[in-house]
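Please find one structure pasted underneath; my questions will follow.
A single protein chain has been removed from this complex, and every other one stays in its place.
Our next item is chain A:
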Amino acid sequence: MKLRRDTTTGIVGLIGCAFFAVYIQFIKMPAKLLEPGPRLLPYVSIVLIAMSAVALIVKGVKEHKIEEKPYFPKGGILKITKSFLMLVVYAIAMTYLGFVITTPFATYAFIYDLKGNSEIKPIVAIIISILVTACLYAMFVYGFQIKLPAGVLFD
């Protein structure tokens, strides 16, 4: 049986609640408190999430016969996973190589990832990637006095 999105959300919610419920026990409670203490807010949030998770599971089970429209069009899940992984790779590469080295490559990759059906000339994409990196670097470092990652290897 294919699970409805509400049921999946409820199950994920309950798993999350169980995880955090275990970690609440590690929060130290100061002695002789007149008020409920630091565990109150986490408990309240977990109860809210768990309660709504159960309600969503019940709703999903009740409506399991109703056909559900897919959230993404065909190939959408693959596309969003690819885009997200590219962002993760960019973050890891930036950690080691810094902003200046990684950004032109990342920009080039993002342009192609987001282009959809548009036609793009590689030379234009290369020029734009280099220009975007240079302009953003100048704007943030010299204009707004904000540091950019230099990379662990070059620090």
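Miscellaneous remarks
What we mean here is this: contacts are C-beta pairs under 8 Å (C-beta built on N, C-alpha and C of every residue); 3 or more make two chains touch, one makes a residue touch a chain; residues count from 1.
Operating definition for what follows: contacts and distances are computed from a predicted model.
In the listed set "Allophanate hydrolase", "Cytochrome c-type biogenesis protein CcmF", "Putative tricarboxylic transport membrane protein" or "ATPase", the entry agreeing with the UniProt name of the missing subunit chain is "Putative tricarboxylic transport membrane protein". The chain not displayed touches chain A at residues 5-6, 8-9, 12-13, 20, 23, 27-30, 33-38, 40-42, 44-49, 51-53, 55-56, 59, 71-73, 76-77, 79-80, 83-84, 87-88, 90-91, 94-95, 99, 103, 106-107, 110-111, 113-116, 118, 120, 128, 132-133, 136, 140, 144-149.
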